[in-house]
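What follows is one structure encoded as structure tokens, with my remarks underneath.
Note that one protein chain of the assembly has been removed; the remaining protein chains are unaltered in position.
Showing chain A:
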Amino acid sequence: MGETFQQLLNLSGTTSKVWLPLYLKQIVDLMIEQADYWKELSTVLLYIQEPGIIELCTLVAGSVVMAFEEVCPDRIDLIHKNYRKLCNLLVDVEEWGQVVIISMLTRYARTQFTSPWTEGAEFDENKAFYDSDSEEKKDQTEAKPYIMDPDHRLLLRNTKPLLQSRNTAVVMAVAQLYWHLAPKHEVSIVTKSLVRLLRSHREVQYIVLQNIATMSIQRKGMFEPFIKSFYVRSTDATHIKTLKLEILTNLANEANISTILREFQTYVKSQDKAFAAATIQAIGRCATNISEVTDTCLNGLVLLLSNRDETVVAESIVVIKKLLQTQPTQHGDIIKHMAKLFDSVTVPMARASILWLMGEYCEKVPKIAPDVLRKMAKTFTAEEDIVKLQTVNLAAKLYLTNSKQTKLLTQYILNLGKYDQNYDIRDRTRFIRQLIVPNEKSGALSKYARRILLAPKPAPVLESAFKDRDRYQLGTLSHSLNLKATGYQELPDWPAVAPDQSVRNVEISAPIVGKTKQPKSDDKFYSDDEDEKEEEESDSSGSGSEDSSSSEGLFLSVRFKVSETFSFYEHCLIPQNDSKNPTFRTSGISLFYVSFQVTTSSFGPLKTYELLHHMTGKGLSAKYHFPRQPCLYQPSMVAVQVILNNSSDHALEEIHIGDRSPASLNIHCFNTIERLEPGASVTVSMGIDFSDSTQAANFQLCTKEDQFSVSIQPAVGELLMVSTMTEQDFCKEQGKLQGMNETSATITMATANASRQAINKQVLSVANVGEVPSSQNNFSR
């Protein structure tokens, strides 16, 4: 295993970049199979961490993240450096990878950012909707302003377009990300997309409805405008119907209850009796939640008692029982009505409910209750267990309130219960007998029998079955099953204090041309909105420049260029009277493809970078630049010119290149310089194969006495091959690049800089490119 691994690693290091994704995929697969190879695992992950690898292969990103999730989901530290990269790449990753990456980033974000939900307002949306004191809460919020981490914002912004994905799993993943990470007022943007998924296959509907049910408990407002999308069709499968019913019940409020109840009336008549029964439950819940309609609901339910279908009647009785408990005083006649029904009802649960009602309110029906007990005494042995238990209860209660009439009946029933087959009933009978029948053995408890049995009981709360589902992350298997599935990762709670943000910073590999930003104070006159845009762009320039070290030399990711041009525009932005500022579209200046003229002089020489300072080099200083000429030694190498300068007071001998790292680094060295006189300088050229990445080439520059470790870090533009092309060729090449993400933005600039030449000059010098002769005006390439 280890060997295979090493081979693969070596291969992936040396071969053409086109195959790299495939190699990496193999590595990842091996890794998953043999998860205990920790050493190799860390090698691979480190390898992947290195810039310039992951962005090559949007194909493999999904597999890598999946491997990560399977093997070491706790190693949050491995994500830091890749975070921004993953966010930016997300749109281009294949759809299955997107799902895995989004769920990983959700967990990551929960550990790294502070909560965007302001204190105390977390689950208050519903309340605030009704309460007038929501004002106070607002004040609180304003008191301590919350500033979102730009990386947090980056994630939210980059996942939003994926709501339009055709893959339902991706849409759901984004929805749960917003639900768990976004500020409360932003979550509602996922609603429409979720509702759209309801048109999909039955199974998709099932999962989506489950998630909406959980969401709708906490935030009615999100789905209220779409209430009609949850109306039930007679052709829906039963579990879909019940879920829709659940959601409708959750969404019910004073304003829409009448419409919902009218819908429910249709449902009650449904041929699907299980569904009809569920509807009755739902009506009961609406009735308890919205006090305005309690009476209406109750009347409706009483009407249902005369329904022909037994399940409907039984369900109604159970629900009425619960409703009566909330306000028993006025409803003596309903209880009487139910007592009359008692003979015809056979469903045990319903019979038990009636018996309980009789017992509980026996004082309201003093004549009927003993009669019911008499009937029960006759049929006791034939009843179901639950009915028997309630009969014993009823007998006990009547014995306490009306012992004159019922004493014998009670004793008879208790005797029957004593010899029942079910031990629960025998147990209950024994307990009741001790409690109510005074004898010498019974203790102090029987004195309180009345208070125990006839204590006022709190009304049951009818709540949604999805009430506690929110402990699981939305969209997961665990949420769907409502139990913890194997391998379920608990979603961590927000940290009180955000961990260090700088861990996500990726060292910017080379001094990138035109990277300097204008001081913030100059930006004052822009409108807020633009300001933000620019900040966003400059945010991404850090990671953007990394991303752009893409595979084939000719591919330059667009993101890079945009950030570059942006920083250039920031140079041009000179505070002036803003009313005159003309607006330019960068999309016009489309910089998809960068080409170079062969002659360096036209826009070179370019920047020189310090390789070795004369202080550290004991007098030897070295500078390098990229002449942008094809390398003479090997086509894959990049030519680098090194200017060596002796600023010490003695001659230096035998200047040459020593050890290099990584060891595989392919360098064409310059010939050893025998002697360099004080004050003299010499220019040598060498070739380095950077493998199209921005990884630095480290090597040692040696003199006779000393060795200095130096590194050459290429800027992205420097890796490009020089080519001049006609407009036609350019268009052709540009065509090949299409399909990648394009970015365009509008920039306002001062009039002084608005002339075409000025822009061109700036762009060209910043991006280090030449202009393709173009037939069109106002269109620079």
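Please note the rule applied: a contact is a pair of C-beta atoms (placed from the backbone, for glycine too) under 8 Å apart; a residue touches a chain by one contact, two chains touch by 3 or more; residues count from 1.
Convention: contacts and distances are computed from a predicted model.
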Review point. What does the UniProt entry say the missing chain is called, choosing from "AP-3 complex subunit mu-1", "D-2-hydroxyglutarate dehydrogenase", "Dynein regulatory complex protein 1" or "Ribosomal RNA-processing protein 42"?
Key: "AP-3 complex subunit mu-1"
**Study point:** Contact with the hidden chain (one of A:66, A:298, A:345 or A:462)
**Key:** A:66
Revision key, fill the gap. Contacting the left-out chain: of A:239, A:364 or A:426, that is A:239
Point to revise | Interface residues of chain A (partner: the chain not displayed) | key: 18, 21-22, 25, 29, 32-33, 59, 62-63, 66, 70, 91-92, 94-96, 99, 103, 161, 164-169, 171-173, 192-193, 195-196, 199, 201-204, 206-208, 225-226, 228-229, 231, 233-235, 237-239, 263, 266, 269-271, 307-309, 475-478, 480-481, 483, 485-489, 735-744
